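One structure coming up, written as structure tokens, with questions to follow.
Below, a portion of the complex is reproduced, with chain positions unchanged.
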């Protein structure tokens, strides 16, 4: 091998020598776009050493790139500053600015945010798409919400199920929350926070038309907290946006176009979650199987799942299956062959399943129908 | 290191030099015993070159040892002998005898069996625990069943859903089957055969008090057919026997004490399947979690699954969970921590789940209650 050769490889020499953000995408979160919208991955609640986290902001950017997120917000506690002996007078925008600089050469969007950190009520809330965090550090909690709102912020209630503030873990609206809602100071609610889920928060979201959010609220390291026993991935809010811009993401959040992806569960309004599932799982083909060169009435249907979710389907089709009972698991990024006993040759059938790990309301999972056209 | 040392190792020198059957137990099937019975793993339908299979009988023994089976039967087709040009006059007991000899130094039980191979009706049936296969090779199908019965055989209907004989894949009793039942010539039915499952066969089993069986009906290699897309393991009949003896297994089969393990699904009568699940999944402990050193009303319950099944549980407990929606997956051989919002401190709670991948009748999954005592 005496001659010089440049190969087209996943890791080309040029790439290795030049790119600062080349990571193996082991943790990359992957969902398809839906008709009319991009499916963007957002984590809008996280901490660094600038409040009570354990990392410099650059680590949050690198973690997000490894998880292939589209948008993050660093939301330091305004009022809670346990590192103040070492970081005595922080500008409350500081973490954001360091992260923004570090993300400059990537395609990660970093939006300015802050966590209003009060005892209950109202508890904690994140204001994102703000202009200046320092001004939100007010004496009266209501003034903080008012100021954030005046800055044009999207404001959401954090971990309404937090046992440090609610020992029974049950999310409940207080009078103060009702006041915030009435004034238009509350636009979303965390149904998922860190490693927890609140079906009661989902109920509140649906009753009060709040945007459904899921966040990591990470203080330590993403890789350590979300090992396989905690789902293998951080919770994210899937945001269905027209474009990958901060403005478009903001529009989608205010419009409530989100779904939460948490611990192999998808939680969202039916109008967004159903399109996500039908974009994720498609019928690639169908044909009657043969036996001893004679056709049968057993139809093989190939279901392709091109998402990270492992779907747990429950048969509502009226047909019985030749290789499954009523539960059909579609592993992430896989092809599943389902054999349907159609009783007679058909040109087209409808397969309806309840998607058990999708939640559109408390105790409510969507029924989804896939139309299957048989190959001639 | 100048001195000679014998270590206690998983692979000791003595072992490696002496044992003919040392295999890495990657494929070993593992379920716990149940109160009063051993849980034995049986595959009672398989073929070799002595009918239409592609291996010598020794391979079937080795495969069974790798899968850690307790009992097998080689069930060559009596009437179908495609290799007769090369193996012209086979004693129909021959495959059994070779396997028996090969298994002599292992703890695998090999029972004598044979497949009565007829067109529909009655289709195919296995007779096991027979005395001489040659005598069952009769002209009239009914005589074959009569002779097997006279030899004391346990007889079961094979793949009643086979599309080569039933193009729609629907298991149905014919008049001839009703006659066999009436005469006491039919004791079991394959609800699972190779890679297929028949909920209609399960219905027949329940209506006619037939033993529920699942078999590989293997002709090629177990390792190749049951790669992960086909469940990662062969179908087996779990037999609940008093002892690991052929006699005790026969008694259990006639008594109907079985459950089928197939493609991560357990199919069996409620009275055997429920004890298997409660032996597989146990509560290892429970305690209220703390937050900021104060107790909460969220109870952490540790569920231990010491079986190969990945259980798909659906919450029927009346409580909501702090880290799951209603579906809880218990991975095989794992510990799952469930956080239950008990609303007030309790000393004991009951957790009830529907086990979705357990089937006790068509469209029927058992509800199982685990009693949880809280650690003081």
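As written, the chains take the letters A and B, and residue 1 is the first residue of each chain.
Rule of thumb we're sticking to: a contact is a pair of C-beta atoms (placed from the backbone, for glycine too) under 8 Å apart; a residue touches a chain by one contact, two chains touch by 3 or more.
Not measured: the values here are computed from a predicted model.
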item	value
Copy number across the full structure, from 2 displayed chains	4
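One rule holds for everything that comes next: only the chains that are shown with their structure count from here on.
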item	value
Geometric centre distance via CA averages, chain B-chain A, whole Å	39
In the complex with chain B, residue positions of chain A that touch it	161-164, 167-170, 195-200, 229, 263-265, 267, 289, 291-292, 294-298, 312, 314, 320-327, 329, 337, 339, 341, 343-344, 356-357, 359, 363
